[in-house]
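Note sheet for the following structure.
Note that one protein chain of the assembly has been removed; the remaining protein chains are unaltered in position.
Entry: chain A
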Amino acid sequence: MVDQPLLRIKELRTHFHTERGRVTAVDGITLHVEEREILGVVGESGCGKSVTSQSILRLFDEKRTVKYEGEIHFKSKNLLKISNANMQKIRGNDIAMIFQDPLSSLNPVYTIGYQITESIMLHQKLQKKKAYEKAVEMLRLTGIPAPEKRVNDYPHELSGGMRQRAMIAMALACQPRLLIADEPTTALDVTIQAQILDLINRLNQELNMSVIFITHDLGVIAEICTRVVVMYLGQIVEEADVEKLFSNPLHPYTKGLMKSIPQIDGDRSQALHVIEGTVPSLHDVPNGCRFASRCPYASDLCRAKMPELKIVKTGQKVRCWHYEEILEKEEVDV
């Protein structure tokens, strides 16, 4: 590919200062987002997927709690080096974000029309009337029926799915190049989730917008993403095209995750696969491979030394000492 990727993150580390000492929630993330692609980031709570996305927009309090290391390149700028004022221009304009819970992300005392208009006026310097018309147009684009009327509603007057649409309308109002969607459908019902996924897919194609889609739901990943990053305890453990990831997962954690979800066409009489134990605390990160304490294949090497994220023959990247042996062993078993 000749084109530069839209977003390039290199060795990002996000440290938090807490009462119990420094915690590194994101520990050396390297990834990129191509133009027009939907990159999935999947992992369980505490794996650092949300911290990664919020670090891209520098949403944490840099004076007190957080320290970033590494590089985030976007439009030939390192976002971690630019001033706050310049960062403010990028937020909302070039990179927009939608969150899991639309009710707590919208201001309850203003109408959604006011809130969308406000962001358009702020970022695009449009006149109020023009901005208002644009707000209505954005609401229509996201499939809200009768947007001329809905624009005057307060957040509490909308249902969950409608609120998420309003959030998306607000995020898309300035035609961002990159949309970061942090668990946007987790709080919604499946039939509404299907509507929203459809919408994000359509907007991705129509508006030429890249998406980082953060979720814990592998089903959603399979449905919407082109490439996937799997995270565990602040690190990427595997990266692959969506088809490869599901047909040929390499990391024991990815394999475990896939086996532990009940399948809609699976064998019900069998017990579900279980990944033993729990995610270790960030205050007490293991020295070697971070998954070693829960991994059925862990060896002394794993417990002593952390594996690097390596590119393998299939084009995937995996962070595991033993992935080849595990593959061979599985073939023998079959």
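Going forward, a residue touches a chain if its C-beta (ideal position, glycine included) is under 8 Å from a C-beta of that chain, and two chains touch if they have at least 3 such contacts; residues count from 1.
Following the convention adopted for this analysis, contacts and distances are computed from a predicted model.
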| item | value |
| --- | --- |
| Among "Outer membrane cobalamin receptor protein", "Dipeptide ABC transporter ATP-binding protein", "non-specific serine/threonine protein kinase" or "Circadian clock KaiB family protein", the UniProt name of the subunit that does not appear here | "Dipeptide ABC transporter ATP-binding protein" |
| Omitted-chain contact residue, chosen from A:L197, A:V285, A:A298 or A:V312 | A:L197 |
| Which residue of A:V51, A:L79, A:M162 or A:L233 touches the chain not shown here | A:M162 |
| Given A:I56, A:V242 or A:L282, the one touching the chain that is not displayed | A:V242 |
| Per the touch definition above, residue among A:D189, A:E308 or A:E325 touching the missing chain | A:D189 |
| Sole residue of A:G219, A:P296 or A:G315 that reaches the chain not shown, by the stated touch rule | A:G219 |
| In chain A, positions touching the absent partner | 44-45, 145, 159-162, 189-195, 197-198, 216-223, 242-243, 246-247, 256-258, 260-266, 268-269, 271-275, 278-279 |
